[in-house]
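One structure coming up, written as structure tokens, with questions to follow.
Every protein chain except one is present and positioned as in the full complex.
Letters are used for the chains, namely A, B and C, taken in the order the chains are written, and counting of residues starts over at 1 for each.
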Amino acid sequence: MSTAPMSTTAATTPSVSLRSLTKTFGGSIVVDALDLDIASGEFFSLLGPSGCGKTTTLRMIAGFSDPTSGTVLVGGEDVTSTPPHRRDVNTVFQSYALFEHLDVRGNVGFGLRRRGLDKATLNRRVSDMLELVELGDRGKERPSRLSGGQRQRVALARALINEPKVLLLDEPLAALDLKLRRAMQAELKAIQREVGITFLFVTHDQDEALSMSDRVAIMNEGVIEQCGTPEDVYEHPTSVFAAGFIGTSNLMSGTWSSGCVAISPTVSIPAPGHQGSAEGDSVSVAVRPEKIWLSDLTPAMFRLPGTIVATSYHGATTQHLVSITPDLTLTVLEQNLPRMRADDRWIPGDRVEMGWLPEHTVVLR
Amino acid sequence: MTLPGCAYIRDDAPVDTPLPPSAKAEIDGDLVYFNWADYLAPRVVKGFQEEYGVKVIESNYDSMEGMYAKLAAGNQYDIVFPIAKWVVKLRREGKLRSIDPAQLQNADQVFYSGSYFNQPWYDAGSAVSVPFTVYKTGVGWRTDKVSTMTGSWQDLWNDEARGHIFTLDDQDEALAMAALLLGYDVNTAKASELEEMKKLLISQKGLLRAYSSDDINNMVGGDAWVHHMWSGDFLYLQQGLADDPASFDFEAPSEGTPINSDAYVIPANAQHPGTAMVFIDYLLRPENAIKNMNYLYYPFPVRDALPAFADLAKDVPACNVEISDLENENVFRLLGTDEVQRRAAMWTEVKAS
Amino acid sequence: MARARRLERKPMFAVVVTAVFFAWLYLPILAVALFSLNDKKSLSTFSGFSLRWYDDLVHNDALIDSLLASLKIATVATVGSLVLGTMLALGLERVRSRRGRVIGAVTLLPLVTPEIVTGVAALLLFTGVGLKLSMTTVILAEITFSIAYVTVIVRGRLAGVSLEVEEAARDLGCTPFQALRLVILPTLVPALVGAGLLVFALVFDDFVLAFFTTGVDPQPLPVRVYSSIRFGVSPAINAIGTLMLIGSALLIVAALVLPRLFGRGTSSLDLITGGQK
Partner (left out) sequence: MAVLDRRGAKPAPRSAQRTWLWGALLALPTAWMVAFFVFSMAIVVLLSFGRTTNDGFPAFATSTANYRALWNDVYLELFWRSLLYALATVAISVLIAYPVAYAVALHGGRYKNALIAAIVVPFFASYLIRMYAWKALLSDDGLVNSGLRGSGLSDGVTFLNTPWAVIGGLVYGFVVFMILPIYASLERLDVSLIEAGKDLYHGPVRTFFSVTLPATRAGLYGGVLLVFLPALGDFVSAQLLGGASTFMMGNLVQQQFTEGQNWPLGSALTVAMMAALTVLMVAYLRATSTQAQEP
């Protein structure tokens, strides 16, 4: 399923390249012939549901897991058989994996001490790093006395201080509460920009992936379904899985027929941009709920009549369920704009005409 | 014969090793000492260490079989204190070194002309042993709890003391008691006699409180009113511990009593036989024998110390052991493996039932 | 924390049983301590206060030798079983093969084998291969017996240390051996202290194994005590018992307090009891 190696725009050597990377556990394929290049300095996310193989991929890059076949290159060098301690790669673990017998400074300086750095340099770099993660005053604390967010920063600092070619982050924010997670996302992105190190970020949280990454790869059942900029993967999903996993989509299946997708005998949705399907092919179409308008329709829009069956108010938006035929109900997300008054709102039973621009119809195979 | 590597692969070839010659009585190292616990006065041992500038390294056994097993396993001790019949066994197996009395300055204290110990039953010509103590086994009782004592071993079945009778937790002693009561040899291993003795001993269990060798404390604690008992322990109880000595008495039953003796021996593989010789000589000094008697309350057959013991036992003559008492039939003799195991199996059944 | 766990009403039944239990637990110990101060050689009537049995003890070389022998046996056996037991725990925790499970089961067998069986087996083994019974054989037997305790306690702690900690060490430049030395072992220190104290106390007081495997060297203290109590105990033994009690009390207090001094959350007592994760 995966496509040919995705070229990167950067002319430099990629930080990480995976070539036909495969991992099987007792007969089942966890990672299936993965090809991937991550450019130097990129913030790259591997996004997918649990069990999709993203963490296994990460572990193979770090060296904790041996690939069944294929190669891992870091900085252009084949490290497939290199043990973890000789790889120029560092990891921020999901559980943080801090060393409880050392204080914060001991944890952060651990990697540098392994490299035999002199004491003065080591102390200076540890202090700098603690400043960067805003833990300058906690150096003498034991990890067990820190809050979750602080522990997370220590884990980050401990990995970053080694200035690896690539930093691997295994769901590092999963253990934090929502508010702290949002704050850390911004901070992580800022730190990455400041240090310029390649980040390979593994997450199952689409918001996290979209808001932080330069590029996102959506992984499912051991293969990369789609890889691109956040905007790209959101706006132009190429598979049913990608469309469904990121955001919400109105997914409909039908038959390709003269530039349109026939959903039912009465409903046929035009998809002018689509190529590559033959007459009579089974295809799916996806339309994002927020792309569908219920008022102020423009002439360029494809239109469809329907009936509101339910509405729910979400503060910034209101979600409507609109029935087109007894078998077909679409979700529509409407911005609650300032000019809207309460009596302007749709109520169930209202007949509506909805519409969207044809380029927002995404045909999936 | 022992194959290297496993001691359990062997044949039944009889052992008949010549005895190694006697060592000179000269200090040749620290003394590795193997005895019952608390079976010499500590100050006597301490005096030896100070006088000769050597250390006494002490190990203890709690049974003769345990002692023998350790020796048989090849452990090296310089001096051991076996009961007479074990001297026979150890000598026969070549596990002992000769002891030349001429090396001992105090030899005439035990080997004087006409002494029984010049030719004891267990060691022809006293070639490998020097006598240590002698003792008899009888019955001790509480005069304030029990009024009718018959002077027979039957007193261990005294209904007046039901639930307060103790028999020594010692195979030879318990079997000897039953044998004497039935008129058998104390060393009998005849199946029919053992069967009768077993029935007799089991018949005692209804009256019996326990089998125990802690005779002194059983009496002191009030648990025992009638106790199958060693003479020395009784003396110690009465003279050394009791608030009211008159409430304790001891009898040597009329059917006869086992009279036994312990001896000093030096194992053939002793590393410091010279020190052991010096130690034996030191223990034979009458003043040391008296100190030991006053600690152990057992008579030491040391000529110039005997009057002191007679004095110690003057209130309970039954506790006194005359040297001539040793010339009787009731000594524990060495038996063959079959006989030992038959007796042991019977005793185990008595205790287990 | 403790406050939050307390239930409102104390169950009188449990409290009364506990009080009686403590009285029962300490009665013989108080008796030992009391009669060690008796001026007479009696264990039933206390006639007057005296330190003569302590004086006896100090001058009783055989008892002192036994005490020292037991201390030595316990020390060597503790070190030996800590090394072997920790190796075993680490190996078993990480080698998750069928072979690993078999080894794991076999090494736990001593825990479910009555000591008399282990003792008999050790005696037969040592005698069979012609090894002279000595302090060395006691130590060998005690180590064999103690490995399982160390393994259980250390594995308990290891289970709480995520595999990621080891990976983090590897990630930060440690060879497998360095990861073990610099990260895993230091993390295990509280468990090692707890296991060490437990094994020391068990071996120091172990009678059965020592009984079957001791030889020419000074007897381990429990064996000497046994030899003497079969035929009536000397109050010097009570003095030793009292000193042992004080010694073990200090050890336990150390086990409770030391980890706190090092600033660690869990004390080794928790590890012995398996509580408070």
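Here is the rule we go by: contacts are C-beta pairs under 8 Å (C-beta built on N, C-alpha and C of every residue); 3 or more make two chains touch, one makes a residue touch a chain.
Since the structure is predicted, the reported quantities are computational estimates derived from the model, not experimental observations.
Contact with the undisplayed chain is limited, among B:Asp223, B:Glu255 or B:Asp304, to B:Asp223. Interface note for the absent chain: among A:Glu77, A:Glu134 or A:Asp177, the touching residue is A:Glu77. Within the whole complex, the absent chain has one touching residue among C:Thr78, C:Ser134, C:Gln219 or C:Asn238, and that is C:Asn238.
Among the residues C:Leu37, C:Ile147 or C:Ala169, only C:Ile147 touches the chain that is left out of the figure.
Residues of subunit C in contact with the chain left out of this view: 2-7, 10-11, 13-15, 17-18, 21-22, 24-29, 31-32, 35, 43-44, 84-85, 87-88, 90-92, 94-95, 100, 103, 106-107, 109-110, 112-118, 120-125, 128, 140-141, 143-144, 147, 173, 176-177, 180, 201-202, 204-205, 207-208, 212, 221-222, 225-226, 229-230, 233, 237-238, 240-241, 244-245, 248-249, 251-253, 256, 267, 269, 272-277.
Listed for subunit B, the residues touching the missing chain in the whole complex are 6-12, 14-15, 62-63, 65-66, 68-69, 72, 89, 93, 163-164, 169-171, 204-205, 208-211, 214, 217-218, 220-223, 336-337, 340-341, 344-345, 347-349, 351-353.
Simple rule for what comes next: only the chains that are shown with their structure count from here on.
Taken as a graph of touching chains, this assembly is arranged as a line, each chain contacting the next along an open chain of partners.
Just to note, of A-C and B-C, the chains joined by more C-beta pairs in contact are B-C.
Every chain gets a centre from its CA atoms, and the centre nearest the mean of all protein CA atoms is that of C. The most distant chain from subunit A is B, comparing centres defined as mean Cα coordinates. For the pair subunit A and subunit B, the distance between mean C-alpha positions equals 90 Å. Per-chain Cα centroids separate subunit A from subunit C by 54 Å. Subunit B and subunit C have centres, each the mean of its CA atoms, that are 37 Å apart.
Taken residue by residue, subunit A touches two or more other chains at no position, since every residue touches fewer. For subunit B, no residue reaches two or more other chains under the stated contact definition.
Residues of subunit C that touch subunit B in their complex: 41-45, 56, 59-62, 65, 126-130, 132-134, 214-219, 223-224, 226-234.
Subunit A meets subunit C in the complex at residues 62-64, 83-85, 89-91, 93-95, 97-102, 110-111, 114-115, 142, 144, 158-159, 162. Residue ranges of subunit C in contact with subunit A, taken from their complex: 162, 164-165, 167-175, 178, 183, 186-187, 189, 263-265.
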